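The other protein chains are all here in position, but one chain of the complex has been omitted.
Labels run A, B and C following the written order; every chain starts at residue 1.
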Amino acid sequence: MAEFLKSVEDLAARIPDGSRIAVPPDYSGCAMAAVRALIRRGARDLDLLGVPQVGFQGDMLIGAGCVAAVETAALTLGEYGAAPRFTAAIKSARLRMRDSTCPAIHAGLQAAEKGIPFMPLRGILGSDVLAHRNDWKTIDNPFGDDDSLVVLPAIRPDVSLFHAALADRAGNVWIGVRRELMLMAHASRQTLVSVEAISDDDLLADDRYASGTIPSLYISAIAQAPRGAWPLGLKGHYAPDAGHLREYVALAATEDGFRKYLDTFVNASESGIDVSA
Amino acid sequence: MAEFLKSVEDLAARIPDGSRIAVPPDYSGCAMAAVRALIRRGARDLDLLGVPQVGFQGDMLIGAGCVAAVETAALTLGEYGAAPRFTAAIKSARLRMRDSTCPAIHAGLQAAEKGIPFMPLRGILGSDVLAHRNDWKTIDNPFGDDDSLVVLPAIRPDVSLFHAALADRAGNVWIGVRRELMLMAHASRQTLVSVEAISDDDLLADDRYASGTIPSLYISAIAQAPRGAWPLGLKGHYAPDAGHLREYVALAATEDGFRKYLDTFVNASESGIDVSA
Amino acid sequence: MYRLEELLIVTIATMLDDLGHVAVGAASPIPGAAGLLARARSQGSLRVSLLGSRRHNAFTDGGKELFDCAAQGRIDAFFLGGAQIDGEANINLVGVGDYPKAKARFPGSFGSSYLYFLVPRVILFSLEHSPRVMVPRVDFISAPGVSPDGVYRPGGPYALVTNRCVFAFHRKKRCFRLLTAHPGEDPGSIRSNTGFDFDAPEQVPETPAPGEADLELLRGRVGREIAEVYPMFASRLWNIKEENEAETPSASTEESIGARFHSLQD
Partner (left out) sequence: MYRLEELLIVTIATMLDDLGHVAVGAASPIPGAAGLLARARSQGSLRVSLLGSRRHNAFTDGGKELFDCAAQGRIDAFFLGGAQIDGEANINLVGVGDYPKAKARFPGSFGSSYLYFLVPRVILFSLEHSPRVMVPRVDFISAPGVSPDGVYRPGGPYALVTNRCVFAFHRKKRCFRLLTAHPGEDPGSIRSNTGFDFDAPEQVPETPAPGEADLELLRGRVGREIAEVYPMFASRLWNIKEENEAETPSASTEESIGARFHSLQD
């Protein structure tokens, strides 16, 4: 059922303003070329979900004014330091922030995957994470005595957006051990994927691939985007462009610098951007 | 952490009488050689869990008097007809039967996998499956109005027992797309596996295998047992021995015939059994 | 000339034509062939997930995926059988007599207690349309046909296809209505073989005969496709030989063996 699109611009066009959009962390296959296209098309009011956390794409989308709200266990650039546009947005209270914790995001997506309204989860009690989540509840364990636990509402994103190594002509997408991408696809209304390459072989015909493949049943649209995770890396294929990422962090320290980054690396058409690292 | 054992007898010795033991359906990798060893050692009072249903191994264990209770969505020999020893045991009320439904068994195992006391599930309301399960409850949806749903207690088997194609020297077990076996391993206290072969290569080093591999972290013990699923098949390796299975069904129609089957095909040591189909 | 099985396959296929994704459980050669026929007619826009198939089964997340997929609203139609079926579309896959000690014990409820609630178009299917299957009230409700208001239930019974006729199910009125009678049957023969009451029009049309195009598809492409999972079925009906990989289980379903309580789902 997956549709093949010509470009990441076409992928970005499938993400309406106001969408609840789920994205993976920096190490798990980020559709950075599609994120640039989303910024170019001037997306607005996105509700960004980190699964379970989000990195550079979050900082960029926030800096570019595409994001109204964030739900995540962390917004982190890892070793590259604090996320400058995120930090600035928090300080000026421009973001509606729903701080979460990793397993709560996985559990919420699993609830959507199972079509159940909520998922119970241990831990979390007594934290300020819970205190600030009006949408989370605490109930008595129906199988326990004097035992309460947190219940998390299902998280059903409008869109999941990520990058993977390989798709086949039927629209099946190989994600290997990055199983959180499969959970995202199961839980989401729409799943949009950019891929390095499209194979003529059926990924489902060989168990070695099938075991790490999201069936096309869950994939809405695919666009080929070689090096589509750049400047992040894609495990097994290419490393992050550390020099570029450091340059981003340096420029994005100020609003002006960030604008300069956008002009240089985003606002040109994707074909005008050198992704060769 | 997986231990390598010399034989299926050693695997069977790890399963104490009274264990709650989870097994897969006939098409998903059944450790039939180990089941025969379990019968030979005279196991008693097993609480058998079909994930989510169980076939020939269930009928055999019940017929041999190893089983006190069964929880399953079905006990079925599929195209081979009614399960004769199961049917006889039900008629004589020798089994404590906990009829379930497939997704409830998966959900209960997922609750154990997540370390939560229960899992909510849609459907089931108004069925006699629910009416006869005193251990299941119905609660109000904490996120809904006038919406109740079933909650299922976590299922944490003492033992999971299955057969797979391949393990490596570190004790990782390749199951391909038979992901219910991974769920069983995550949810169980002990996981015992017979395998066709043991590879010198690290299954986790290559994403194509890793994506379908249960890490040894979850595997308690492994014994090599070539054609260990016989007389059932192992997808991708060998087909079920239809002639033998029909012979089983014919013999097991009577208690005497079943005893004859045991004498011929089970009570000899495993090396005395011709599994070459 | 066509066979009863072909009539049933084409009849069921017509109920699937407008859908996106149809799943078929184990031991269901006729529903499986119907799904594949509908898929062939759809030029591939219909997806069919056939349990037990390697080629027509895209699931990669283990046994739970079929059920999760249904709960996500991604399965439009499914098939269920029943050792007993009653006039409110309750189905019994467990046993006859008092539970748990049954006079006749069947394999069990499989996924029926769940999928019946979640798949919008559940088609009940039985090859034994007799008073012992079509009962006034099932002895054990594996899955209820209807649910009170307030129960989350996007799915439920849509039709009942038997070896004698086709019923539609009316969820509000909680009863079956006879739609068509197969050749050789009439309302009288159907009533005398049905233990529950049902609505019927004054004139009951005959179930339409399969068209030539459908028969050609069945006896060719669809037959070869279904032979992967049900080689004996395809061989018996169409003399089509299995195109199997060696390791594919030589699965087959002889309707003669306990067909009336074939559970039609995993």
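Rule of thumb we're sticking to: a residue touches a chain if its C-beta (ideal position, glycine included) is under 8 Å from a C-beta of that chain, and two chains touch if they have at least 3 such contacts.
Just so you know, these numbers come straight off a predicted model, no measurement behind them.
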Partners of the unshown chain among those that are drawn: A, B
Chain not shown: contacting residue from B:Leu49, B:Ile116, B:Leu192 or B:Val249: B:Ile116
Contact residue for the chain not shown (choose from A:Met1, A:Met97 or A:Ile198): A:Met97
Selected from A:Pro16, A:Gly65, A:Gly123 or A:Pro142 as touching the chain missing from the view: A:Gly123
Listed residues A:Val67, A:Leu149 or A:Val275, member touching the removed chain: A:Leu149
Touching the absent chain when the full complex is considered, from A:Lys114, A:Arg178 or A:His244: A:Arg178
Absent-chain interface as seen on chain A, which is shown: 25, 27-28, 51-53, 72-76, 78-83, 86-87, 90-91, 93, 97, 99-104, 106-107, 110, 121-132, 146-149, 177-183, 233-240, 242
Residues from chain B at the interface with the omitted partner, ascending: 1, 112-116, 172, 182, 186-187, 204-205, 210-218
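Note that in this section only the chains that are shown with their structure count from here on.
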Path length in the contact graph (chain B to chain C, fewest steps): 1
Distance-maximising chain from chain A - centres being C-alpha averages: C
Chain pair bearing the highest count of C-beta contacts: B-C
Gap in Å, rounded to a whole number, between the CA centres of chain B and chain A: 37
Overlap residues in chain B, where contacts from two or more other chains coincide: 107, 110, 121-122, 147, 149, 177, 179, 236
Chain C: positions in contact with at least two other chains: 59-61, 68, 71, 118
